[in-house]
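Here the complex is missing a single protein chain, while all its other protein chains stay put.
The block that comes next holds chain A.
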Amino acid sequence: MSLAHDPNSSDLPSSSTMASTIAPTSQNSPAGLPPSVFTLPQTAQLEALYTIIRDKDTSRGDFLFYSDRIIRLLVEEALNHLPVVAKSVQTPTGATYDGLGFEGKICGVSILRAGEAMEAGLREVCRSVRIGKILIQRDEETALPKLFYSKFPQDIASRYVLLLDPMLATGGSAMKAVEVLVEHGVPEDRIIFVNLISSPEGLKTFCAKYPTLRVITGWIDKGLNEQAYIIPGLGDFGERRYCI
């Protein structure tokens, strides 16, 4: 294999590897985070993308364009956590290339409504991927998240699930969604939760409850305010994406 000169690159797997045993090389976990949390490389360019979508004066068109760019990066990173197998191919020049092949079936599950914004990004990379949906709302009586609706592919138990929700604030609805998935037979360690912005509080609670579930987050913000909004955050993602 032609190994490129990259300071981040580690040894490549030589045989079939499960996602849970080999860490992807593009990870960049800040210190103090649960080991199951992975962020995108925190580059100036990524920060610039976030600055645009955080800005309350950003137009909806720009919000769509730039949030789509981040979503695409997140989805690509999430896919790195799927299993691969060693695969050799013949190139058109007649040489042999020892590479990797993708393994395992996947499906996306979006948490309505904001999570749907991430489906297109997933479909761009994985054509015709199956996508399930979950609607979770706060129960007026108990103030706890409650499942209102779910629709999954029949064989979801045999698939890796990319759980899509742009914002992780308290983690309440994400945890409820995972609960529902587990009830449908999806092992916890086969779920990858993908989001754009998370709060440290939410991450902590979530990862404490589901330690083997991987979280791919684009940016970890300062914290939550009294209304449980992420600070500085970007406001209501679904609202900005679909309504304003």
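Convention: contacts are C-beta pairs under 8 Å (C-beta built on N, C-alpha and C of every residue); 3 or more make two chains touch, one makes a residue touch a chain; residues count from 1.
Methods note: contacts and distances are computed from a predicted model.
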item	value
Among "Coatomer subunit gamma", "Isoaspartyl peptidase/L-asparaginase", "Uridine kinase" or "DOG1 domain-containing protein", the UniProt name of the subunit that does not appear here	"Uridine kinase"
Among A:Ala114, A:Ala174, A:Ile216 or A:Leu234, residue touching the chain not depicted	A:Leu234
Full-complex contact with the absent chain, from A:Val89, A:Ala120 or A:Ala208	A:Val89
Touch with the omitted chain, as defined above, among A:Thr43, A:Ser59, A:Gln137 or A:Thr212	A:Thr43
Residues in chain A touching the chain absent from view	1-9, 12, 24-26, 43-45, 47-48, 50-52, 54-57, 65, 69, 72-73, 76, 79-80, 82, 84, 87, 89-93, 95-97, 99-102, 124-125, 127, 225, 229, 231-236, 240
